[in-house]
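For this depiction, one protein chain was excluded, whereas all remaining protein chains were kept in their positions.
Let's look at subunit A:
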Amino acid sequence: MNGVNNVNNISMLAQQQQLQSRVKIGVRNWQNATVQDLMNFLSRTTRISVVDAMVEGPLVVGHVASRADAESLLKWNGIRFAGNNLKFEILSDSGNDGAGANSTITLLKNFLYKRYNAQTKMLDLGNLHADPDLVQKGLFSSISTQSKMFPALMKLASKEPQLVVESINLSDNNLKDISGITTLAQTFPYLKNLCLANNQISRFRTIEVWKNKFKELRELLMINNPISNDKLYRSEMMRLFPKLVILDNVMIRDEQKLTSIYSIPMKIQPFFFENNEIGPSSTDFVTNFLNFWDTDRMQLLGLYTPQSQFSISVDSSIPPSSVTESDQNPSFGYYLSHSRNISKVSSEKSIEQRLSLGPEAMSEVFRAIPKTKHHLQDMPDEYSMETVTYPQINGFIVTLHGFFEETGKPDADTNNKSSAGRSRRFNHGHNSTNNRLFKKSFDRTWVIVPTGTGVVVASEMLTVRPFAANAWVQQPGPVPQQPQPQPPLAPQIDPMNPSLNASPPPPQPQIGMGGLPVPMGVPPQQPGMPPMSAPAPAPVPMAPTLQLPLEVQTRLNPIQLELLNKLHIETKLNAEYTFMLAEQSGWNYDVAIKGFQNSVNNIPREAFIP
């Protein structure tokens, strides 16, 4: 760039503008001539000028003035030059690539980091006019450049994951309103502290655009703005920022009370097991069940007795659009004719018919709804489960919330069959888009009775609803989450470590598929589950020699901790190796022990507790 110290800002801006709209293009198959020949040929034939051309690999890379030029150049694809057909391609869009824009971006990025304090998580954008770097580049000398500066800085800041910003200082910037800085709310929605002191903001209306935006704003400083003398100033700021605690260094809200109003005391957790015994067995059950549900549903029929019940209920209510990833246009075509949602289905006859009693009736419904894929193993965080004992039947009740993908149409499409029979009456406006396959969220409840050999499902209810991101994931707060390898919820085998895989789990699940069904209501042979006495899930007592680093311990669930403990006591391996063993065997105790026994002679001495 030739205008580094150019006093004439307008011409520099114009030039910058031009550079920013440039488009990078590439030309292939030019090899039989020089680059200059190619350029001359192009400008002569296409009347499009390509500048800053140079050779990059097989391509000649250059820039044209605009997107339109680039597109019209594409129309010349195949034109003969020096014995070859030329091929044009657009390599990148405007802006980021032009040399001029690039250097401005680098300059602003460096500026951002200069003004950022990682310790206090504070981005200081105060008094920008006095910044020597910015002044020297002429970036803050006129109103028009200044109004572009803030959005540009915001945009850049939002693309820098290292900038974790809780506080922003925008004092002393001669701001008359916030129109130039409104994007602050998009870039830092979880901002906690904002300083706008020593500006000229005078009207509430300009701030109104931030209503409902900074939901976590705790402190606001606006002293030395005309607005702060207004009678309504305090109440307006409290209205705009519902969680504001400190305004101009004065406490305006009781923080403790505020926190209790805006939080629900029952914090959400992904798992609850009434006692330690039913945790692993219900996890196993659900994992195996859904595996078969996805691959071969008919295999599951052995779990039901003639008295077992199954029904589907469609909850077609659309989640608010502010729910992450929520499906705003779900289709329930395959399910609706089976839905037993009694708040929607008024015909008592249908309610009766849609309850499947016994394996035969169930197999029909199973075949009439889409094929699915659940992701319990590869995406365990997407599922949540509660298990409580059910003393009246000497069993337990398992509820799983999560999502599945619809991977294929049902084997038996009852929809089509029935509509063929009564096409004239019911087929108005029926179209196949109602049967679009997508992912769905679901809630599924099993009432399970253990028998001597396995289990029987006494009752099963499935709610299918529009897909929506689940509520139990951590909120995307201001702190970026460290990507941590999540241990799988259910057994997984590590193909990389055959020595530990010596005994793969049997293909048949251990829940006693096809085990003899017992009549309902008869006390089963197994001792009943102990009733719920201690309400809180008690922390697993760990062996004193098993010293896990805290950050490892906190991301393990109680089942995993218990498994580690058991393995540790059994194998006398130290914490690190116990963890490795557990992880490599997919958190399956039997696999782990087998693997340990098979490779015990090869394990180094230091792997054991001294």
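The rule we apply is simple: a residue touches a chain if its C-beta (ideal position, glycine included) is under 8 Å from a C-beta of that chain, and two chains touch if they have at least 3 such contacts; residues count from 1.
Everything below uses one rule, namely that contacts and distances are computed from a predicted model.
The UniProt record for the undisplayed chain lists the protein name "mRNA transport regulator MTR2", from the options "Trafficking protein particle complex subunit", "Electron transfer flavoprotein subunit beta", "mRNA transport regulator MTR2" or "GTP-binding protein". Of the candidate positions A:200, A:269, A:547 or A:597, contact with the unshown chain belongs to A:269. The chain not shown here is touched by just one of A:152, A:437, A:469 or A:593, and that residue is A:469.
Interface note for the absent chain: among A:193, A:228 or A:356, the touching residue is A:356.
Of the candidate positions A:384, A:435, A:451 or A:571, contact with the unshown chain belongs to A:384.
Contact residues of subunit A toward the unshown chain are 212, 215, 234, 238, 242-243, 251-255, 257-258, 260-272, 274, 307, 309, 311, 313-317, 319-320, 322-324, 326, 340-344, 348-349, 351-353, 355-357, 360-361, 364, 384, 386, 388, 390, 392-393, 397, 399, 401, 412, 414, 417, 441, 443, 445, 447, 458-459, 461, 463, 465, 468-472, 474-475, 519-522, 531-532, 535-537.
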